[in-house]
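Yeah, one chain of the complex is gone here, protein chain that is, but the others are all in their spots.
Let's turn to chain A:
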Amino acid sequence: MSTLTNVRIAAVGDIHLGEDVRGEYRKRLEGIEERADVLMLAGDLTRHGTLEEGRLVADELRDLPVTTVAVLGNHDYHSDQQDAIAGELRDAGVIVLNDDGVVIECGGTKLGVVGGKGFGGGFAGKCASEFGEREIKDFVAHTRSIAEAWKVALKEMQADRRVVLSHYSPVKETLHGEPLEIYPFLGSYLLAEAVDTVGAELILHGHAHKGSEKGLTPGGIRVRNVALPVLGKAYAVYCLD
């Protein structure tokens, strides 16, 4: 039987780095190893998703003293360079999740992280469905296949504790502050449903810059919106006790 030790997770999303702020975010990460065991980045690391910006982000995150896990966000897809950006990040020592999982050793505890960009569609009762035009069906099917991949990854994962890292939101509570009309573009309940089915201790996401930090899935899993404008600080630290 393995004993569970506390795991300290530093998390932030939507750092949207550009040439004009080169070096500044790195400075804010100084001493992170005193505060946390792992850093999780919830996507939108760039502004326009260009390879140049991807390289800049990779430089900022290179060889940090804590294990660093990231997913990409919609901005990182904007220039169709997402694979190259992920490659740059991996070369810099960052684990990039793309609807799969990783197990990290944290002081004797196996911390499992599953995640990816996620996608939209809306929330139960007020969401798009796979009906009608091909474009709408493709939209919903994209979210559905992502949720399914997370479910499988969570099920197959051999870990003591599980955390999910996303860009889009799994719940609407953490969108509070955003206009209701755009909720379907900010997340999907299918993501929460998938995680609730298998179980996890925490879901981290970004994307909703005007949202709020704290929410809960219908199954009772804690959700945290760690978008930088929401946190107003370099990163938040969550301790799994």
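In this text, a contact is a pair of C-beta atoms (placed from the backbone, for glycine too) under 8 Å apart; a residue touches a chain by one contact, two chains touch by 3 or more; residues count from 1.
As a working rule, contacts and distances are computed from a predicted model.
Note on the omitted subunit: UniProt lists it as "BON domain-containing protein", one of the names in "BON domain-containing protein", "ABC transporter ATP-binding protein", "Cell division topological specificity factor" or "Cytochrome c oxidase subunit 1".
Of A:Asp63, A:Glu135 or A:Asp241, it is A:Asp241 that touches the chain left out of the display.
Between the chain not shown and the residues A:Arg55, A:His78, A:Lys110 or A:His176, the one that touches is A:His78. Although one chain is not displayed, its contacts with chain A can still be listed: residues 8, 10, 16, 18, 20-21, 24-25, 28, 35, 47-48, 75, 78, 201-202, 209-210, 222, 228-229, 232-241.
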